[in-house]
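Of the protein chains in this complex, all but one are displayed in their positions.
Up next, chain A:
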C-alpha cells in the first residue's frame, strides 16, 4: 500500500508541486480574511492585533443594529438595486431583440462593437464623464436644457434627480454588454419557426412575441433569479464615485458605509460587523435564488 502511494507520488509529484503556490494563495489571501472576520467579535485595536484584542461577543452587532445609518444604507442598497433591476434588466433584453432583427450584418456588428465599449470603461472615468455630461453649470445636458429656456436640473446634487443619473449611467454602462448572453441564446432559434410563422401570416411584432421572446424565457428567468440573489450585494465604485455628500441620503449604501466607517474612521469592529452581515445575508440570498432556480427553471445557477 505504501509502495503504491510512493509510486503514485513519484509519478504525479509534479502536478502537486504546481498546486503549491495557487493553494497557498487561496489560503493566505482568501481564507486569511475569513479568519479576520473575528474582528467583528472583538474590541479591535492595532496595538493588540487581531489575536490579542478583547472578545466582546455580539456587542458590535448590538451597536450596529442600533445605528440609524445602518438601516439607511441597507434601505438604499435594496432601493438602488431594485430600481436598477427595473431599468437595467429589461434594457439589454430589448436591445438584444432589436439587434437580432437588424437586416444589415455590417451595421449589426458595428453597433455591437460600439455598444460594448462602456463596459470596459472604469467607474472613475465614467465619474469624470458623468460630471461633464450631467453637471449643473456646464454639463452637456443642462446646456441644452438651459438653451431651451428651462431651469438647469441639479442631476448631481438633488437626491431624486441623482437617482435618475445613477440609473441612466447604469443602463449606459451595462445594456450593450448585457445583450451578449441573449444574442447567444438567440442563435439557437430554429429559423424554420419564423418561416412557418410567415406562412401563417404573422407580422414582425407577432413573431418577436411568439417566437423570439419565448425562446429567451429560460435565459430571462435564470438572469432574473441571479439578479434577485444579488439584491443585497452592491459594488463599491459606482455609488461611491457617482455619489457625493449632497445626495448621501440615497447614495450611501452598505459597501460605502463599511469603507467610511472602517478605513476612514477606524471603527474596524463595527465595519467588519456590517461586512459580515452583508456577506451572510448575501449568501442566504444566493442559496435561496439557487433553490428557486432549481424549482422554477429546473436548473442550478451555482
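One rule holds in what follows: contacts are C-beta pairs under 8 Å (C-beta built on N, C-alpha and C of every residue); 3 or more make two chains touch, one makes a residue touch a chain; residues count from 1.
By definition in this document, contacts and distances are computed from a predicted model.
Unshown chain, UniProt name, "3-methyl-2-oxobutanoate dehydrogenase (2-methylpropanoyl-transferring)", "Carbohydrate ABC transporter permease", "Alpha-D-ribose 1-methylphosphonate 5-phosphate C-P lyase" or "Cytochrome c oxidase subunit 1"?
In UniProt, the chain excluded from the picture bears the name "Carbohydrate ABC transporter permease".
One chain isn't shown here. Among A:93, A:234 or A:286, which residue touches it?
The single option touching the absent chain is A:286.
Looking at A:115, A:225 or A:253, which residue reaches the missing chain?
Checking the options A:115, A:225 or A:253, the one contacting the hidden chain is A:115.
Using the document's contact rule, name the residues of chain A that touch the chain not shown here.
Spelled out for chain A, the touching residues are 8, 12, 14-16, 18-19, 21-23, 25-37, 39, 49-50, 95, 98-99, 101-104, 107, 110-111, 113-118, 120-125, 127-129, 131-133, 135-138, 140, 142-144, 146-147, 154, 156-157, 172, 176, 180-181, 184, 201, 203-205, 236-237, 241, 244-246, 255, 258-259, 262-263, 268, 271-272, 275-276, 278-279, 283, 286, 302.
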